[in-house]
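Left out: one protein chain. Kept in place: all the others.
Note that the chains take the letters A and B in the order they are written out, and that residue 1 is the start of every chain.
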Amino acid sequence: MTETTPPTEGTTAAASDAEGFFRLGEPIADTKAPRGVPIDQKWTTRKFEARLVNPANRRKLSVIMVGTGLAGGAAAATLGEAGYHVKAFCYQDSPRRAHSIAAQGGINAAKNYKEDGDSTFRLFYDTVKGGDYRARETNVYRLAEVSANIIDQCVAQGVPFAREYGGLLDNRSFGGVQVSRTFYARGQTGQQLLIGAYQAMERQVAAGTVEDFTRHEMLELVVVDGRARGIIARDLVTGEIQTHLADVVVLASGGYGNVFFLSTNAMGSNVTATWRAHRKGAYFGNPCYTQIHPTCIPVSGSHQSKLTLMSESLRNDGRIWVPKKKADCDKDPRDIPEEDRDYYLERIYPSFGNLVPRDIASRQAKNMCDEGRGVGPEVDGVRRGVYLDFSDAIGRLGRKAVENKYGNLFDMYQQITGENPYETPMRIYPAVHYTMGGLWVDYDLQSTIPGLFVTGEANFSDHGANRLGASALMQGLADGYFVLPNTIRDYLADGPFEKIDESHPAVVEARQSVENRVATFLNTKGTRSVDSYHRELGNIMWEYCGMERTAEGLRKAIELIRTLRDDFWRNVKVLGAADTLNQSLERAGRVADFLELGELMCIDALNRRESCGGHFRAESQTEDGEALRDDANFAYVAAWEWGGDGGQPVLHKEDLVYEAIEMKQRSYK
Amino acid sequence: MRLTLKIWRQPNSAAAGELRTYQLDDVSEDTSFLEMLDMLNEQLTGTDEEPVAFDSDCREGICGTCGVMINGQAHGPEVTTTCQLHMRSFSDGDTITIEPWRADAFPVLRDLIVDRGAFDRIIQQGGYISVNTGSAPDAHATAVPKKNADRAFDVATCIGCGACVAACPNGSASLFLGAKITHLGELPQGQAERDTRVVNMVAQHDHEGFGGCTNIGECTAACPKEIPLDVISQLNKDLRTAMRHGL
Partner (left out) sequence: MAVTGLIFVGYVLAHMYGNLKVFAGQDSFDEYAHHLREFGEPILPYEGFLWIARVVLILAVIGHAYSAFKLWHRAAVARKEKYSARRVAKSTLSSRTMRWGGVTLLAFIVFHILHLTTRTITPGSNSDSPYERLVAGFQPERWWLVLIYLVALVALGMHLRHGVWSACQTLGFTNTAASRRRANLAGISLAVIVAVGFALVPISVLFGIVD
């Protein structure tokens, strides 16, 4: 199913920084996007070529859907409507609680309702450019192409998007894009979209086509004769280890930002589903691509469990600064005179000012704090925060106007920090927000394991090295409603596959491995809590594989992670039993996988000696400190193959070919 | 600050539970309520006592996963979710009683965690608009008056947390139910199934063992999303209309 293209020796002449940490494998390529047709015909062609499944046969075909967020919920509903038998899993107590619910800003779609020059091609172009030319062209075009249908579908489901007085949908421009293509439902777009998908899915539960498995966590993938045929899951209430077998498995399990411990992701977001599949042979694409969002509420103390995002729109009116002198850092900001303030973004980027892209704003905030000029409480000896000051805006527009625009964000800020942002400047700091990397998939969203499909944030496919605002929701729903249901049928047309039962050796082996792992956690009886390991891993990742990465730091991080992982397996303390609701046990499994993923992320980051999108390598910058891409050596997707416990991961390169768009260097000065 | 915590401990739904008392020191007022419980759990793990099980996920007040009774108030003393409650709402030396939502339709699974599957089953009985993927007309085919769109949105913000049930002296889920009925009933797309929706959802609500509403109004006071009581009135009205139409 994957075809090898001629070796790319010529372009990899530069020795990798990660020499000694990995092996180089055969190149890889997508073979599913139709060749020889123009980009705007590819999806239509593929849909036509993908084989059909007769309605009578669909009932006999079963699908396992891991995840019920936008990507999984939408797909479960659609496949259920089509008549397949779907088993949908999520670790929360209801599908409605998937992490997609937290998205605030909005969802992009090339509707061009404003007649402001938007089009499928422009959305495609913006997304590829925003991703710093590290995404696969064909996938992104398709995403833009189906985006308009998403809005139609959601409106028909009753999603209450913002409307204008005429009763038609409102749009806004978002994330520095010049057209208004973002549809929104106040600050709760993700919630409303997810509830739409959830309701559609619950309708299928009532119809009997979808079976709901809430509070179930996938802990292993079952691969039989090279095909994904099922999962091993733990019922989180009873602790029962269950085997679920099917004709095809879909992972829609979301992103892995929680490898950093502190992130804007939900507490339970994890990499387990995809990591287990990776260990069973699915390649992991671009693991080091993470997005760090500049406007989050800073850490307040060492007990912090989670970071809260505040909409980027705040940077439209707020001015960002830190004190010029370290001595002023613990002063009341209102007592610091104008001349002692450093509006550093306005100083360094005079033309873009406070509106520089997410990655730049984030990195500069870190630089200020590293210099010792951060503000707010000291956490572990460093103040990590910069001011976002609205006093100018309040002076200029009046408090009322500011309240109308940002009232709910100000309230949220006050709720969390106990400070009134109308009176004192807000404090913000960047936080991990989204992971562009994920399991490698082809145009059909199929991974390197036949019968294993991956959708939504869990795959690597559409955002390259950086995701534009309001595009993740678009991708989740595009995959779930429109792409997967069309591509998966080509695979299912060969089914139903040979019946297997729970006594099949591959099934027994998978199940046994899960049981052993659970037993190991409980029997280690060490001295350190799971959370303390997670926190330490998070610190390592944030320090060395966060906003700015260096070869030296990454090598150090790999060492630290390995040591920590060894210690974890010898010294972790998980109380309680296996056959009950046991949250420490749940976390232990997730952290164990993060400890392996973290190392791969560092290796990937170490190998990629270029800066692109959210990945900034200090060694690859322009003279004035801007990200410098290296297209000659790194215009490829890094698809990593699991190298075995203690072995080295194997790098397969997928060359990025741009036919519809020409690669350019980004610049913001 | 220093706190005395009285927390409901119950190993599983079959076993009996009890309130147990713990001391917790050095709680900063900037920690959230759940982070305070995280701290307690670290402390308990250190002394080989199993941590307190409680639900949470987004910790941003939007997923509806969290929720406990704090000193007899659902989600505690502020109008917000438990995860967004911060310790500055308490004082040094306070005793805080923490219990799970209590309703027979929400059985306790462990400690502070309850099973709210009943809400999903209510939605399954009609809390949707039947439109298959791909069969939708253009989004602009039907204009929705802003007034209706806004009201639909206001009530669509329900996060399904269950605080309304927990706070209602009758253990009724009418606020949750009314919110969904009103959300879909305000939109032109929701009209076709309006009668059957309300009849079936109410039947499921009663079947799950929730109490009847006698309009006491504790639910709306506990609701972190401030869903107003008029959704219950709307629910009753829709139910009556449906009966008049012979359902």
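Quick note on the criterion: a contact is a pair of C-beta atoms (placed from the backbone, for glycine too) under 8 Å apart; a residue touches a chain by one contact, two chains touch by 3 or more.
As the structure is a computational prediction, the values presented were derived from the model and not from experiment.
Can you list the shown chains that the hidden chain touches?
Spelled out, the missing chain touches these shown chains: B.
Hey, which of B:167, B:184, B:199 or B:227 is the one touching the hidden chain?
The single option touching the absent chain is B:167.
Determine which one of B:125, B:204 or B:220 touches the chain that has been left out.
B:220
Need a quick check: the contact residues on chain B for the chain that isn't drawn.
So the residues of chain B touching the unseen chain are 19, 69, 71-73, 97, 99, 102-105, 108, 167, 169-172, 209-212, 214-218, 220-222, 228-230, 232-240.
We take it that only the chains that are shown with their structure count from here on.
Just curious, how far off is chain B from chain A if you go by their C-alpha centres, in Å?
28
In the complex formed with chain A, which residues of chain B make contact?
Going through chain B, the ones touching chain A are 11-12, 28-32, 34-36, 38-39, 42, 45-46, 48-51, 53, 55-60, 62-65, 80, 84, 86, 88, 109-110, 113, 115-117, 119-120, 123-125, 127-140, 142-146, 149, 152-153, 156-157, 159-160, 183-184, 187, 189-190.
Where on chain A does chain B make contact in their complex?
74, 77-78, 81, 92-97, 99, 101-102, 111, 113, 149, 151-158, 160-169, 185-186, 188, 190-192, 195, 198-200, 202-203, 205-206, 212, 214, 237, 266-268, 300-301, 303-306, 308-309, 377, 415-418, 481-482, 485, 529, 531-532, 573, 575-576, 580-581, 583-584
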